[in-house]
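Apart from one protein chain that is not included, each protein chain of the complex appears where it belongs.
For reference, chains read A and B in written order, and residue numbers begin at 1 within each chain.
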Amino acid sequence: MAGRGALMAARRRPPAPGWLIGGAACLLAILVPPVLGSDQLNLPTEVLIFAMVAITYDLIFGITGLISFGQALFMGAGAYATAIAMTTYHLSLALALAAAGISGLVLAVLTGALALRTHGVYFAMVTLAFAQAAYTLVESDIGNLTGGENGLLISGGPDWLLRPGNEAHLYYVALIALIGGFLLVRLLVRSPAGRVWQAIRENETRARMLGFPPYRYKLMSYAISGTLAALAGGLYALFVGDVSPGLLTPDTTIQLLLMVIIGGAGSLWGAVLGAAIVRGLDHYLNVLSTSSLANSGPSWLHDVLAQPLLLFGIIYLLLVYFFPNGIAGLAHYRRIGGTAIEP
Amino acid sequence: MDGETRLALRDVHTFIGGSHVLQGVSFVVAAGRTTVLLGRNGAGKSTTLRGIMGVLPAQSGSITLGHEELRGQPAHRIARRDIAFVPEDREVFVSLTVEENLKLAQRRGDPPGAIEGIFQLFPDLQRARRRSAGAMSGGQQQMLAIGRALVRRNTLLLVDEPTKGLAPIIVQELKATFSALRERGETILLVEQNLEFARAVGDFFYILDEGRIVHGGAMSELGARPEVLQRYLGV
Partner (left out) sequence: MATFLTLTINGLALAAIFFLVSAGLSLIFGLMGVLNFAHGSFVVWGAYVWLAVFNDSGNFWLALLAAGLAGAAMGAITERVFIRPLYGRPQTQILVTLGLGLVLGQAVVVIWGESPQYFNAIPGLDGTLQHGDLYIATYRLFVIGAGLVILLAVWALLRLTRIGLIVRAGVENPTMTRALGININLVFLGVFSLGSALAALGGAVYAPYLSVTTPDMGQSMLLFAIVVVVLGGLGSYLGSALGALIIGLAQDYVPFYISKFSMLPPNVASSAASLISLALLVGILLWRPQGLLGLRWPGGAL
């Protein structure tokens, strides 16, 4: 069983500077609200929440090697669960978020149990189908629960978190959630299970031959990812104040994919960076498109800036082609387990 | 070996995954003769044929047809050097008819009568010409696979274990087919495990063991050293 032992023993911790950089980043993050002020916290909070979802996507995609086209399903499920719990059933915030987590877990286990029996493109198709099915169900306002096309407004919820003027509180909650999620996922990735996930990503057959049943481990990874993504989705619902079916479209999944690829699949912190870049660019390109600079230029410039996804798509294509390991790859980050995307 | 050399392999190495399957294979195939490659399962016989055909590329060494280097060329170009391949498991196109399988092997500018010629050689195929190749027996499919290889005039015919899975009576028919091919002057490199068949149709032999050629000579000498047969072929 030399293979198994070697697999376990081969990985080392990253050098101390990782902790320093992380700590510095947290410090900076903590300073954001006092520095920017309450009314400038939209983008930062959004980045934090998306970063959390991106990490969950990196878990199944970058670490375990599952190309899922349906991650939006979990984020949306969590968002809707929270909205319905609070608005329709008047549950407390804690219960509503618990509902989000549970909905994510249940959906992940159910859909994952089926989807993970397929591989590669077929797995992508099945996950896409599940997300689309959710979209269809939600849009049809089934059981009068989901509000159909228009979605649901969130009512209720504690003042200290949601009243205008308290944006910083929501920001800090999101920050804590992100840090907690990041540390949790990192812990899992470094654990024996995490090493199996990476082995599966590199060569599923070999992992099976070393005695690790891939299906079980993939389902575990998928379930954890779904649960955390749903929790983030719940936070997102609170942040935006309403939910709509648009959250469940492939657009959301594509954005997540962009974030993970830009930052570098498999590096976790890359997902955070990717979220910041994607949401940040999206915001500033939009601002730019309505600015006087764009209006004075050629009309196509304005049109292009107003559709940041076009530029993102081009950046994404260039990255997948030439730098499949994203920024993390450029930084020669010595990740646990080598490259996430096939050479 | 006298006579012209049609194909020469020199120090060919092939890796599959991490496995060093061919470890310096060298031998020649004489023109107009049938050369048989013998060896146990896993010795690398199929890999050798596939390497020549370019279907499973060799990493180093030299494979020359006349003066031309074949190693490194894509399969369809090697096929255009008029090298025909009859793979293990036949690999006829089951979704096509017998006639379509043969037509596929033709190229633009070929004389139209070639397919009729194949039907002359294999009357069974003519009877089944419009049937789907998937509906035929193993023996018939083998005939089709060989027939497909003969649609064009070949400089070299590579045949991988044609008797595999066939009933003895069909194997006898196959012997007759190979005699007919010999009479046509075909140059054949044959991989076989059936020693009796090999003796009946072959002019020369080589023995491949764990990726290396360990023995070779005229077919008439094959029985001369039973300890060789015992050691490398287990008979």
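Following the convention adopted for this analysis, contacts are C-beta pairs under 8 Å (C-beta built on N, C-alpha and C of every residue); 3 or more make two chains touch, one makes a residue touch a chain.
These numbers were taken from a predicted model, which means no experiment stands behind them.
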| item | value |
| --- | --- |
| Among B:Phe85, B:Phe119, B:Phe178 or B:Phe204, the residue in touch with the chain that has been omitted | B:Phe85 |
| Listed residues A:Ala25, A:Leu43 or A:Ala129, member touching the removed chain | A:Ala129 |
| Selected from A:Glu46, A:Glu139 or A:Glu167 as touching the chain missing from the view | A:Glu139 |
| Among A:Gly120, A:Pro164 or A:Pro298, the residue in touch with the chain that has been omitted | A:Gly120 |
| Where the unshown chain meets subunit A, residue by residue | 67, 69, 114-115, 117-122, 124-126, 128-130, 132-133, 136-137, 139-142, 148, 249-250, 254, 257, 261, 300, 303-304, 306-307, 309-310, 312-314, 316-317, 320-321, 324, 341-342 |
| Hidden partner chain, residues of subunit B it touches | 53, 55, 74-76, 79-80, 85, 87, 91, 93-96, 100, 103-105, 107, 148 |
